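Of the protein chains in this complex, all but one are displayed in their positions.
As written, the chains take the letters A and B, and residue 1 is the first residue of each chain.
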């Protein structure tokens, strides 16, 4: 089993669940495409999705660079923290926007570790 | 010729065309930056672009993981379906938002195959 690849694939599965939840919320709250506003709860789902895109753009390159230049095992472990953080973020944000902090902090913190590790590893590697 | 890399590069070319079409629509419909709303047809172009970003975040890691752990030839073939689906999605959505379904389904279905194949391949690989 390649732990880094499994973690990357699990992050993609999690993100697809978030996409499907946003699509379902679009129907539940009657927001017709191309609109992305009009109901405060739908807008939370939509922002969870958008913010997850914004973080995944960091996550995948940083995960693979960290795995290559620092350690695959540590990369996989920090990647799991990212996935857990995203789940907490999504649950918190949909419940109430002010509850999005801890999950955001965990997933962003994981990304900071992956990026700084990748940078240092690539500089000395 | 590396089929997977060619398909990845073609997906990037297609996305750049979508970016340029959105930029042109911004001028055609007189939507001044930073606004992204104000004309229903411009909003369709903008949503095509946004949705393509949301799907490409899945596509590239899943394509390369599938190619590595399952089969490069199958990855390239499914990747071509993704590119065709995106073109249909863009054409349909700009014509009328309710016509975006088939193209979305084809490209999202391709992504589901790539992600599940990558996950299973990485678990047993």
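We take it that a residue touches a chain if its C-beta (ideal position, glycine included) is under 8 Å from a C-beta of that chain, and two chains touch if they have at least 3 such contacts.
Remember, it's a predicted structure, so these values are computed and weren't measured experimentally.
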>> Using the touch definition from the top, which of B:56, B:70 or B:83 touches the missing chain?
In response: B:56
>> From the list A:16, A:57 or A:87, pick the residue that touches the absent chain.
In response: A:57
>> Applying the definition given at the start, please give the residues of chain A touching the unseen chain.
In response: 40, 43-44, 46-47, 53-54, 57-58, 60-62, 65, 68-69, 93, 97, 100, 111-112, 115, 118-119, 121-125
> Mind pulling the chain B residues that touch the left-out chain?
Replying inline: 1-2, 5-6, 8-10, 12-13, 15-16, 19, 32-36, 49, 53, 56-57, 60
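One rule holds in what follows: only the chains that are shown with their structure count from here on.
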> Just how far, in Å, is the C-alpha centre of chain B from the one of chain A?
Replying inline: 19
